[in-house]
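The complex appears here minus one protein chain, its other protein chains still in place.
Now for chain A:
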Amino acid sequence: MKDQLEAIQKEALEKVTQAANLKELQDIRVSYLGKKGSITKVLKGMGKLSSEERPIIGQMANAVRDAITTSIEEKATSLEQAALEKRLEEESIDVTLPGRPVNIGGPHLLTSIVEEIEDLFIGMGYEVKEGPEVETDYFNFEALNLPKNHPARDMQDSFYITNELLLRTHTSPVQARTMQEYEGNQPVKMICPGKVYRRDTDDATHSHQFTQIEGLYVDKNVRMSDLKGTLDKFAKKMFGEERKIRLRPSFFPFTEPSVEMDISCKVCHGEGCSVCKGTGWIEILGGGMVHPKVLSMAGYDPKVYSGFAFGMGPERIAMLKYGVSDIRGFYTNDVRFLKQYHKA
């Protein structure tokens, strides 16, 4: 019997090794370990054995059974692994095919620029203020030291609706409104972005509607050097740390002294080239110290308070920064134009 068992084990292990799939393995299990299997058959003859031999053969039969079982299990695991690998192999994809498109839109270039400027001044402690686009003559002009007969407020230059109402020609009225709101007794530190309108014929450099951002800081002891320092900081953050600024005298009815700010040309660094028309400088914005009449009209005592104000055009900044050559492009909304300037 001992020989018989040894032969069964040998034969079974051989068959297991050769088994090609799980089905064959199952057949092997049944034919050796099943109720009618070889080992069972052998064990049925145990009755004939002596009581000394019986446990030895029994033990041996169990060992053979275990060996076969283990071998079948191991084989099964390896067959399953092979089958899985085969299936995964079949599932492989061409990773070079394109991904499913995700539709994603983007902001308008002017919005990107306005938000960039907003964030820059927010970082310097400014609030963002908004105001109406249809303004009263008072806030658009009079409160800004442009009395009724002032040439700069010619009917020809503004879109009037009635004698007293017009589309604002700048965002300065928001400054006047904010100063009134603060009642002449607390500092004002604000910027005001928004749409403005002028009677210009639309062409490559003019638009009857455009965007403006103005800033205002009113407090005790504000100096013109503070305006210079602030604008310098803005210009370096907005256009690059290597850029220099230059202030020149200018004229605006609502500031005195008034300034025009240039930045050094990106292309020639001040040497003079065709981009800067040979001057080495590019005009960016206007500003100045708030005119005492503007302060007093808004309820601030010019003997106690002083301030500076500045204003710039995001269209112009976009044109300089991104080489947009025609201002009408901002309002035509050609999808190809818009996409070029989508910023995350």
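Simple rule for what comes next: a contact is a pair of C-beta atoms (placed from the backbone, for glycine too) under 8 Å apart; a residue touches a chain by one contact, two chains touch by 3 or more; residues count from 1.
One rule holds for everything that comes next: contacts and distances are computed from a predicted model.
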Among "Molybdopterin-dependent oxidoreductase", "2Fe-2S iron-sulfur cluster binding domain-containing protein", "ABC transporter permease" or "Phenylalanine--tRNA ligase beta subunit", the UniProt name of the subunit that does not appear here: "Phenylalanine--tRNA ligase beta subunit"
Option touching the unshown chain, where A:132, A:184 or A:299 are the choices: A:132
Residue of A:20, A:88 or A:104 in touch with the missing chain, whole complex considered: A:104
Residue touching the undisplayed chain, where the options are A:92, A:221, A:274 or A:325: A:221
Residues of chain A (touch criterion as defined above) contacting the omitted chain: 97-98, 100-108, 110-111, 115, 118, 121-128, 130, 132-136, 149, 151-152, 155-156, 159-162, 164-165, 167, 187, 189, 195, 197, 199, 201, 208-209, 217, 219-226, 228-230, 232-233, 246-251, 253, 256-260, 277, 279, 289, 291-292, 306, 330-336, 338-339, 342
